[in-house]
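Left out: one protein chain. Kept in place: all the others.
Here the chain labels run A, B and C in written order, and each chain numbers its own residues starting at 1.
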Amino acid sequence: MIGLSAYLVLAALVFSIGLFGVLTRRNAVGILLGIELMLNAVNINLVAFARFNGDLTGLIFTLFTISITVAEVAVGLAIVIAIFRVRRTVEADRLDLLRG
Amino acid sequence: MTLDVGLPLLVLALPFVAFLLLAIVGPLRRTGRGAGLVSIAAIAISFGAALAVWAREFVAERTWGWIPADGGPIATVGVLVDPLSNAMLVLVTLVSLLVQIYSLAYLADERPGPLGRYYTYQSLFVFSMLGLVLAPGFLQMFVFWELVGLCSYLLIGFWYERPAAARAAVKAFWITKLGDVGFIVGIVLLWSATGTFEFTELFEQAQENALAVPGLATIMFLIYLGAVGKSAQFPLHVWLPDAMEGPTPVSALIHAATMVTAGVYMVTRTEPLFALVPEVLTLIAWVGAFTALLAATMACVEGDIKRVLAYSTVSQLGYMMAAAGAGASPAGFLHLLTHGLFKALLFLAAGAVIHAVGTNDIFRMGGLFRAMPQTGIVFVVGTLALAGVPPLAGFFSKEAVLGGVWEAHLTGPFLMLALTALLTAFYMFRVVFVAFFGRAHAGGHPHEAPWLMRGPLWLLAILTLLVGIRFALGGGETHAEAPGWLPPLSVGLAAVGFVLAWAMYQRRAIDPVRIAVALTPFDYLARRRYGLDGLYAGLYRGIILGFSRLIGWIDRYVVDGILNALTALTLRAGDGLRHIQSGRAQDYVYGVAFGVLFLFVWAQLWRR
Amino acid sequence: MAPLTVPFLSIITWSPFVGALLIMFTARHSPRAVRLISAVTTGISAVLSLWIYVAYERENAGFQFYEKVPLVPPLGISYELGVDGISLVMVLLTSIIIVAGVFASWTVAVRSQEFYALLLALVTGVYGVFVSLDLFVLFLFYELAVLPMYLLIGIWGSTGEVRPRGIFAWAYRETGVGTKEYAAMKLTLYLLFGSAFILVGILALYVNAGSGSFSFLDFEATAFPRSLQRWVFLAFYLGFGVLAGIWPLHTWSPDGHASAPTAVSMLHAGVLMKLGAYGVVRVGMGLLPDGAVDLAWLVGTIACVNIVYGALSSMAQTDLKYVIAYSSVSHMGIVMLGAATLTEAGLNGSVFQMFAHGIMTGLFFALVGLVYEKSHSREIGKMGGFGTVMPGIATAFTIGGLSSLGLPATAGFVAELLTFLGAWRSAHSWWLYPAVAGTFLTAVYVLRVVKQIFWGPPSPHFHDLVDARGPEWVALVALVAVLMLFGMVPGLAIAPIDTATVPLLARIVNP
Partner (left out) sequence: MTLETVGFWVVAVVLLASSLAVVLTPNLFHAVLYLAAALVATGAIFLLLEQPFLFAVQLLLYAGGVVTIVVFAIMLTERLVGERIRQTSRHLINGAIVAAAVFAGIAGFLLQAPLATPRPGPAPDATVAIGRALVGPFAVTLELLAVLLVTALLGALYFARGEE
């Protein structure tokens, strides 16, 4: 019998891996991929909770999250391309226009 | 108490209507002479009404609520008509009427715009003065008190492009305002203690001995301060001589006959209250007498004809105040009335002279009697009245004042006043001899003034005579209590003054310079106005302006400086902190991660 | 209440806002339409203000023209409007000033549609504060009144010069003292600093009342413990007091007023500073009677400092706008002093002084704007003899000045007199002396300025000056007339004010 905590631990692992990716990748696209993983982990959590609590809301929110993620990826990549055009790089640590 | 106050109200309202008309209807004002005619018409009718009021010996009081409050109005406005105000009404409207007619000729060279402005101010002044006279309570009196002060300020500064006039106007306002500060504080205190501003109520309380207010002496002293400023008593008299920068008719009306006597009028009006505080009365008498003497000495060394008259006004105001302080306020008020007549006469005559020769300096006049005999005659009439020569009006009122002061056993003030009487005759005849009789000076062709100016002069001269003669015939009641040796004494003093002036300036038997040398300290001080003007200027520059600069500096560079320093420090701190902001997104993710970790740790600790 | 009652207060409040929207969306490139819309929408408010002023039933007193619409029922927030005698006068003041302000700034050329839109939005905020009976909504309006100021000063303001001096000179160089941006930022930060206190105070009352409502009337029915009242009153005093220019938190006001464009200075000194005093009286004293009694000594003493200090500072200024700005600091002292006396006369004087000073300072700033516009200088030292060439402006300025120094027959006198009467009868009678001294000092600096600018021989620095004309006259004449009308017939304003102050005091004296 797989309990709720197993799903949650799995999600936490995926989340951490995603975080690791976000922290270490140099390429902006790579960072985006990490973010995808993290969101994915969140979805797992939502669905698991929904299933184990018999509550519909988690599922609905998963749907929303997925949709928003799509939007986010689209905009994120568009920004990457725009930045690339201007700065000729997608290396995240060279993109420091916000430096104080 | 009759409620028929229509006529007095008419007296009050007409000048106001004229003022409104001139103030609002610009084109009418800009006609100049037309404006003058409107104003004169209003004041003429007003004068007629005032005469009617006086002749019928109206006594009435009527008030209306002005500032509402929960339990009935906190302040009222209205009119209080009694013999005192009736007499004053007549004087004010009469002198105003004559002065306004006179001004039509005197200011004929003015452009229409300023002339219209002049008559606008004049109407406002007459209204304000009448309002003051008719005031049934301290508050309304203060209101109009300030308004006449405003008119005085505006009219002194009539030729505002002249720096001297501008300075004098401001000075007059400030100095009188200084007194008014005391006045208003006194009023507030009195209201707090008694709950009313009304004279009638206050007098009733005074009669019933219900006015045993703690600190009443202080209150009355503060109120008296207002009179000190307005009636140019020592030490706040310094503004009046400077006020001569205004047009001469203004000096005649405001700074001789009417406004400056407001202080005396106020003390007379509220005599029942002052009677409760004898110590303040004594002070008033002493200050009055001292003022009279001090101003007389300054008049003796002054060469400007208007300033001589101004000092003489200060001096005579001292007389009136001394009388009021001695408990002889009827005598003081009588002197107020007669002085109003002959001093207006003197000023207007001086105006005619100035108009003719184009200078104020008596030593650049001379022999004018031949060129303008009519003016000379009326001036001499005025001088005789001022010097206290019977049977002119001044003699009787001055004698009444001296008698009153003597009766009150105020020997010091009496002596000062007696000496002043001598000096008065001296400096007035000095002017007469130097300006009208001495050798004629070259330059200019003095000529008699136009009839518009001469008419008022003659009228005033005749009135001065008539009033005197009426006193002489019907007299007795006003100075019944005076000792028998008083009339000869006062005539004698006047004669001594006359002889001295004659000897020094007509016969040149005594050299004025030698007298001056003999009395060097006095001469020195009097010529420098006893240093009072300098003292005030110093106080103003040193204390007020200096202190204000200090405060301004503190505000700008300390109070605000601390703030700016804090601001700058914040900016610097931000400048330092901003290096944390690397601009690399991943560094921020680290931040978020650490934040999450911190939350975990904190939550763990918090749970236990 | 009849279902078809006209929501006068809402119309008055929102009419300028609608005007702002109209300007932004329809009148983009037509300056004439912009001015027309502004004049009409503020005119509607003004006419209705006058109407409610007349229609207010004085016998019944209390809050009238009541409106209530629940906004957030769970939190007890509702859109609740009503006016009593005090707010009635304040609404009238606002409408007079804004109409005059619209006319006085008829000649603003740069980005006039944004200028007017912001100005009108701000006015809605001001009206809102005066008519709101829900503290939450009141706070929202308060913020709406404060924030547009930043842009108005930052964009349309003028920059002066302040020389760095003293031990903090370094800070002056770093912060850019004297620039309009500095002034705008300073003003905004100060006022937000104040509103933080106000918010805390409001929330404290909300939590403590426990009635689950932000309504003023509900709070009024609650008796808060004395210790709470004390510190909440302090918070309100500080919060609103900043806007009222209490010493030493007043320095935003001279800089702000000096930098702001004409209409903004008029509105700010004329009305916004009154928001502060109004807040202290309405919210502070109205809800926290015990706190008011306990802290009256502080309010009054600071007010005395304001009066004398403001007057002396004003005298030291060489820039005309700063003179007027500091005189506001001084006169707001009279307002606060009157309130602190906790007497009928004093409170009436306080509210009346809000009105009188609003009008007179509005007049002053309008005039200074005109003088500046024609002479392009604010340096008093360089001016002189302007009376010959601009007699209308000179006359109006003199009348304003006379009102400022408390000359009878102008509104200023009545206000000051009542404050004096109240001061002597208060628990701290010595307050009378600084107040009276302040009026004397005012006489000194006002007449000095009048003499320097308008009197004397014409200054060689200026040529081709002209008097006010056209729409500018509307503003001047209206303000002068109001100033004198209310000075001669003070009952017009004091009668309604009294209906509000007496119950207020009754709560304070016997809670």
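Criterion: a contact is a pair of C-beta atoms (placed from the backbone, for glycine too) under 8 Å apart; a residue touches a chain by one contact, two chains touch by 3 or more.
All values reported here derive from a predicted model rather than from experimental measurement.
Using the contact definition given at the top, list the shown chains touched by the missing chain.
Those shown chains that the absent chain touches are A, B.
Hey, which subunit A residues sit against the chain that's not shown?
That gives, for subunit A, the contact residues 1-10, 12-21, 23-27, 29-30, 32-34, 36-37, 40, 43-44, 47-48, 50-54, 56-57, 59-60, 62-64, 66-75, 77-82, 84-85, 90, 93.
Residue-wise, where is subunit B in contact with the chain that is not depicted?
The list for subunit B reads 590, 593-594, 596-597, 600-601, 603-604.
Throughout what follows, only the chains that are shown with their structure count from here on.
Using CA atom means as chain centres, which chain is nearest the centre of all the protein shown?
Central chain: C.
Based only on mean CA positions, could you tell me how far subunit B sits from subunit C in angstrom?
Here subunit B and subunit C have centroids separated by 36 Å.
Measuring centre to centre with CA averages, how many angstrom lie between subunit A and subunit B?
88
Which whole number of Å gives the spacing of the CA centres of subunit A and subunit C?
Centre-to-centre distance between subunit A and subunit C: 53 Å.
Any idea which subunit B residues touch subunit A in the complex?
That would be residues 577-586, 589-590, 593 of subunit B.
Where on subunit B is subunit C touching in the complex?
Within the complex, subunit B contacts subunit C at residues 65-70, 74-75, 113, 139, 142-144, 146-147, 150, 153, 157, 160-163, 166-167, 169-170, 173-174, 177-178, 181, 184-185, 188-189, 191-192, 540, 544-545, 547-549, 551-553, 555-565, 567-569, 571-572.
Considering only the defined contacts, which subunit C positions touch subunit B in the complex?
For subunit C paired with subunit B, touching residues are 162, 165-172, 174-175, 177, 186, 248, 251, 309, 312-317, 344-345, 348, 385, 387-388, 391, 402, 405, 407-409, 413-414, 417-418, 420-421, 424-425, 432-433, 436-437, 439-441, 443-445, 447-448, 451, 454-458, 490-491, 494-495, 498, 502.
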